[in-house]
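All protein chains of the complex are present and in place, except for one that has been dropped.
Chain IDs A and B follow the sequence of writing; residue 1 opens each chain.
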Amino acid sequence: MALEVNNICFSYPGSPVTAVERVSMKIEKGERVAIIGQNGAGKSTTAKILNNIYQPTGGTVLVDGVDTKGKTTAQIASHVGYVFQNPNDQIFNDDVVKEIEYVLRYWKLPEEEIVRRRDEVLDITGIRPFMSTHPFDIPLPIRKFLTIAVVLATDPDYVILDEPTAGQDNWGRKQLQTVMEYLQNKGKAIITISHDMEFVAENFERVIVMAHKNVIADGDRRDIFYRQEILSDAKVKPPVSTHIAQELHLERRVLNLEELVAALLQGDA
Amino acid sequence: MSVCIEFENVSYAYPLTKKAAVKQVSFQLETGKCYGIIGPNASGKTTICNLMRGLCPNFYNGTLKGKVIVCGKPMTEWDEAEISVRIGYVFQDPFAQVSGIKETVFEEIGMGLENLGVEQEEMMRRIVEIAKEVQVDHLLQKHPLALSGGQCQRVAFASVLALNSDIIVIDEPTSQLDPEGTEDVFEIISRLKAKGKTVIIAEHKVDLLAEYCDEMLVMADGRLLAKGETRAVLADPALEENGVQIPQVVQLANALAKAGKPLGAIPVNEKETMELLEQWRGGRDDGAGSK
Partner (left out) sequence: MTNQEFIESFRKYQKKGNWWCDFHPLAKLVFCLSLGFMSMIVFKWQVGLGIFLLASVIAVFTPVTKKYFTTLGIMFLLGCVLTVGVRIYVHLGDPGPVAFYLFGKPVPIAAIISCLDLIFMIEGFLGIFMMFFLTTEMRDLCYCLEQIGLSSTATFMVLSTFACIGSIKEKLNTVRESQRARGIETEGNLVVKVKSVLPVLFPVIIGSMTGIEDKTLAMSARAFATPGKHSALRKIEPARPLEKVIAGGALVCCIAGIVLFKMWL
């Protein structure tokens, strides 16, 4: 069971330049993968192809072995969910509950199933206190959790989170952890596009680096963040802790603050 | 140093809300300094910015208690047109700040000057000058709606800076930008600082804020938790207890201190951290050598 793209190409309608060129990647169910790279490297385009929002102009997309060619985005949506970067692009109902239940009702699920799913995602995303608030009166960072709830309710096997930590404070980051643990426990794959390297290093074992409209590296986070030629090519910086460790030429490869502190103190012994 | 903005026991609640967004806040800001406002979401950062500019309560209504004084004059006595020139305000969403009615960046930047009735020659001179300063001179002929988020935010800065305000209030200017756009914004902020403007920024990216700001105001649940020199404020353990995000390098210093091996000082950027760490390791080596 995997989400797979082979040699996909894409250019936006009316644009002479391609947005991605012969990109290939395979994401297994249950994996946590982060796609990193500069703006314009093709991250969002690739992600939108994974979700069939865009149909590639070349190459194939396989969802659990089934070619998405000729399928509509809506048909793929129950397998691959996409949480947009800007929640305002995704919300259109005037009520939180209606927003979450919208697709479930459209799919004509049984009433008890709708209620069960709705209650579950309200708790997981922590937006229950905002249940009776108009979606556009909810603060923007929390509104993002509403769009996460909407996607979780459709129960996809692969969940794409576009810049989930943007504008989030400590509360939001913790809530995001809860969401990801929940998905992990259900055996779902989580794919994120992020500029937040602390978040990536902390939560995603596998990191895919994109630059020049293509994948330039794909591997374990501890490897990737120590391959400086790749990072500088993609114009991304490693997490602060990793960078400090690299500057100090620490032997141990560190990804976060705890590891850095441990490495520093161990050197002390 | 002269005081340019003063809050005297200010409490404010938005209309139709029971809970005050800002509670009994008092502080003074000095001319020419760069201030960072940090704190969790909904802790009152944006409201503080709105209060400084008089948008609370003049635009949003709601109930205000206490006094906001700008340049020695209470907010209630300021005229909306006057204050809009005295205090420049850059907002969070880069795209929402574009007027939508101008077809080139050149004209977009000029809009504020048109509103002030500035003569054409003078207007053109100032647009070109500002555009160079915030590095949008290569975008002058572009349509404002065809810009990337970072470019758009820079144009928003240019449009506001064209009015030549002494005080610039900036509300989460980078929350919707990528790292490149974020760096651009902070680059502009450091230029403003160099020009002697008073800058007030509410921001999430504490790592960058710590690097640029002279002083910090920390908000938590509508109250002013701490205010003072950046280093001193960030070292305050109350910040972490109240869920306020603090810079990675400060967290590092705190963790080392907790382990009984303090770094000696609180660093505010990576460079300082490296220097302190080198010393820290050197001290450790010396210690090991003398044993």
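In this section, a residue touches a chain if its C-beta (ideal position, glycine included) is under 8 Å from a C-beta of that chain, and two chains touch if they have at least 3 such contacts.
For clarity, every value in this text was computed on a predicted model and none was experimentally measured.
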{"item": "Of B:Leu113, B:Val185 or B:Val233, the residue in touch with the unshown chain", "value": "B:Leu113"}
{"item": "Omitted-chain contact residue, chosen from B:Val3, B:Cys71 or B:Val128", "value": "B:Val128"}
{"item": "Residue among B:Val3, B:Leu140, B:Ala257 or B:Met274 touching the omitted chain", "value": "B:Leu140"}
{"item": "Among A:Asn6, A:Thr57 or A:Asn93, residue touching the chain not depicted", "value": "A:Asn93"}
{"item": "Contact set of subunit A toward the excluded chain (per top definition)", "value": "51, 53, 72-75, 77-78, 81-82, 84, 88-90, 92-94, 102-103, 106-107, 136, 150-151, 154"}
{"item": "For subunit B, the residues touching the chain missing from this view", "value": "55, 59, 80-81, 84-85, 88-91, 93, 96-101, 103, 106-107, 110-120, 123-124, 128, 137-138, 140-141, 156, 159-160, 163"}
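By definition in this document, only the chains that are shown with their structure count from here on.
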{"item": "Subunit B to subunit A touching residues, read off their complex", "value": "40-42, 148, 172, 175-176, 178-180, 204, 207, 243-245, 248-249, 251-252, 255-256, 259, 261, 270, 273-274, 277-278, 281, 284"}
{"item": "Residue ranges of subunit A touching subunit B (in the complex, touch as defined)", "value": "38-39, 86, 139, 141-142, 166-172, 195, 198, 235-237, 239-241, 243-244, 247-248, 257-258, 260-261, 264-265, 267-268"}
